[in-house]
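What follows is part of the complex, with its chains left where they were.
By letter and in written order, the chains are A, B and C; residue numbering begins at 1 in each of them.
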Amino acid sequence: MTPEALKALLNAVASGKTPVDAAADSLKHLSMEDLGFAHIDHHRSLRKGFPEVIFGENKTAGQIIGIMERMTLWEKVILVTRIDAEKARAVTDRFPEAKYHADARMIYLTDGPVPETGKGAILILSAGTSDIPVAKEAFLTAKAMGNTVEAIYDVGVAGIHRLFSHKEKIENAAVLIVVAGMEGALPSVVAGLVDRPVIAVPTSVGYGASFGGLTALFSMLNTCSSNVAVVNIDNGFGAGYMASCINRV
Amino acid sequence: MTPEALKALLNAVASGKTPVDAAADSLKHLSMEDLGFAHIDHHRSLRKGFPEVIFGENKTAGQIIGIMERMTLWEKVILVTRIDAEKARAVTDRFPEAKYHADARMIYLTDGPVPETGKGAILILSAGTSDIPVAKEAFLTAKAMGNTVEAIYDVGVAGIHRLFSHKEKIENAAVLIVVAGMEGALPSVVAGLVDRPVIAVPTSVGYGASFGGLTALFSMLNTCSSNVAVVNIDNGFGAGYMASCINRV
Amino acid sequence: MTPEALKALLNAVASGKTPVDAAADSLKHLSMEDLGFAHIDHHRSLRKGFPEVIFGENKTAGQIIGIMERMTLWEKVILVTRIDAEKARAVTDRFPEAKYHADARMIYLTDGPVPETGKGAILILSAGTSDIPVAKEAFLTAKAMGNTVEAIYDVGVAGIHRLFSHKEKIENAAVLIVVAGMEGALPSVVAGLVDRPVIAVPTSVGYGASFGGLTALFSMLNTCSSNVAVVNIDNGFGAGYMASCINRV
C-alpha cells in the first residue's frame, strides 16, 4: 500500500464513504501485502539478464525438466548447477539448445547472447588443475549474468612466477574471483597485488588435513589482505553471482 | 622503475654514458623494484583517501605512537584498530587531535574531512546490541575510506518487523554490511531483500554452542542467498575495507 | 502390578489362601514389574492412538516383518521409519494394507482412522525443497499420533515474503515444527512471530561448511528466540513425537 493509497482510504473514512470497521479490516494485513520490497526489484533485475538458476544436486532429471518448462524463455538465461552427466543428457534431449558443460557440471540455456551489463572485467584465478571445475562454475555464472569474464588456471603459490606472468590482467580486473584448495593461500597473495575486491572460493581439493576444503576456507578467512571476502566451499556459483552484483554497484 | 626510466638507462648504455657492467648491476634487482605491480597503485590510492591502518592488538602504546610518528600526515587518515582504552589514552596524549572511539576500540586521526570517493551509500545492519562494537568498527573504517555510511542496530531476526521498518534504507544502499552473532541469520534475510552485494560479519557474541562466533560464521557461509560473502569473526575492519573496495568498482 | 492387585495378594496371604513363600516369590521381582512407573501409562497412552514405532535403518526386511507380526493390531498404528524402497516392498507384500511413503521413507500401517487426541493444530514449516523428506517424516508421525497436522514447504528465509503469506496458519498453530538445513535460520524467524512452542529440526541438507547439518543444528541452538527447542539432525520422527506430547499437555 502506497502512502497515497493510505491517504485515500483515510479520506474515504473522513468523508464517511468507508465505514470505520471496513477500514480497520483493510488495515489489518497492511504490514504483509504491502511489504512492497526489493525482491520485486530483484526479480526485475533478474529479468534484465540475470539467469534463472536451478540447483540440480537433489533433483531428478524429470523435476529439472519440469521446472525449466515452467520458465518462460523470453530474453532469459537458465542455469542448472551441480548436475551430473546422466541427468544432463535427459535435459539436453528435451532442450537441444541447452549446452552441458561437463567440467563445471552446469547446463547453460539461453535464447541469444547475454547483453553485457557489468561495468568492468571479472577475472577468475585458480590454483591447481583440480580446482578448475569450481572456477568454471564461477566463470559460466558470471558470463550468464552479463559480464566480461576471463579465467587463468593453475597459478598456485608454489610456483609464484606463473602468477606474476599475468600481471597485466590481474591489475586490470574490476573484480577478482580466486579459487584454491589445499592450503588456500592464493587469495592472500592476489589480494596483496590489487586494491579491487577479491572473492575467495575454497575448494574441497586436497587430502588428510585439508578436511574437504575446511583448511582452505579458514586460511582464506584469516587472510592478512583486507580486500577479501569468502564464500562456501566449492561454491563457484555463489562467487560468480556475488562478483556480478559487485560489478553492477 | 618506470618504462621511461628503463629507456633512459638503455639510452645511456647505447650512448656509452653508462658502462654495461653498471647497467647490469642496476638491472639485477629489477624484478623486485620494478614488479611495477598494483601495490604501487594501491599505495597511491591509499594516499588518495584510503586510511593507513595499524592493527593495535599486539602492539604497545609506544610502538603504535612510533609508527604514527613515522607516517606523514599530509592529506591522510590514520586508523588504529583493536586498541584498548589505556593504550588509547597514551596515543591521544601524544596526538591530541586523534579521537578514540571506545565502543569500536579504534583511534581515528585525520587532518580534515575525508573526500567522498565511494559511489553509493554503504549500510551497516547489526542484529543484537552486543554486536554494535563490531558494526562500529566497520562504520568508522568505511567512513575513513571516503564513503557515505549509515548504520542501523538491533534489528535481529527474532523480531523481524524491526528490520522491515527500515525498508527504504535497505533498498537504497549500494553495498550492505550485516553483522550478527549467535545464529547469524540476519545476512540471509537481508540478502534476500536486495540484489546488492552483502558482506556478512559473524561476531563472537553468544555462549555454549556459539563457539565464539563459529556458528554464526558457518551459518553465513551456508546462506541460501547468493549475494553474500563472509569475512572473519569480529572483523568489522575487513568488512568496512571490502565494502569500500566494492563501492569504488 | 496395580495397587489393587497388591492388596489382593496381601489379603490372600492374610486369609491363608496364599502361603507366605509363594507370595514372597511373586513379590521377588516386584521392583521390576511393579516399578508402577509412567512407562505403564506410556504404554497405555500408546494403545490409545500413539503409534508403535520400528526404527528400520539397521534392520532387515525379515526382522521388520517379524516384529510387525508380533505386534497385535487392535486399535493401533504401526510406523516403520528410515526404511528404503526395497525393504518397504517386502514389508508391503506381507502387509498389503501398509502404505509406504517413499519421500519420508516411512511405512504407515493402521486399521482405521486414528482418533484425534491432540488439542490444537500442529504446523510443519520447511525451508528448502530438499528438507521435505524430513518434514514429511514429522508430518506422518504427528498424524499417526492423533493430531491435526498441516505442512507448508519451501518458505526459507532468503525469500521471506513466502513465509509471511502464510501468516494466519502460523498464528493459529498450537505447536510448530520448523525444518531447515544449510544456515538453519528459519526457526529463529518463525519463533519470533509466535508465542507457541517451536520444535526446530536441523537437516543434513547443504555442502561444504554445512557439515552434514551441524551448522543448522548449532544455529538453531543459538537462536535469539526463547520458545525454541531442538532435536537431532534429520530427526523428523522425534520432532513429530515431541510435538504430539506437547499437544496433549
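Note that a contact is a pair of C-beta atoms (placed from the backbone, for glycine too) under 8 Å apart; a residue touches a chain by one contact, two chains touch by 3 or more.
All values reported here derive from a predicted model rather than from experimental measurement.
Here 3 copies of the chain are placed, and the complete complex recorded in this file has 8 of them.
Just so we're on the same page, only the chains that are shown with their structure count from here on.
Under the contact definition, subunit B and subunit C share the contacting chains A. Counting the residue numbers that touch the partner chain, subunit A and subunit C have less than half of them in common.
When subunit A is fitted to subunit B on its Cα atoms, the angle of the rotation, on a 0 to 180 scale and to the nearest 5, is 175 degrees.
Averaging Cα coordinates per chain and for the whole protein, the chain whose average falls nearest the overall one is A. If you average the Cα atoms of subunit B and of subunit C, the two centres end up 50 Å apart. Annotation: 24 Å between the Cα-based centres of subunit A and subunit B. Look at where the CA atoms of subunit A average out and do the same for subunit C: the two points lie 39 Å apart.
Each of the following residues of subunit B touches two or more other chains: 192-193, 221-222. On the subunit C side of its complex with subunit A, the touching residues are 129-130, 159, 161, 164-165, 167, 205, 207-210. The touching residues of subunit A, counted against subunit C in their complex, run 29, 32, 35, 37, 39, 57-59, 202, 204, 212-214, 217, 232-235.
Remark: subunit B residues 35-39, 41-42, 45, 50, 53, 119-120, 161, 164, 167, 170-171, 174-175, 192-197, 199, 217, 221-222, 226-233, 237-239, 241-242, 245-247, 249 touch subunit A in the complex.
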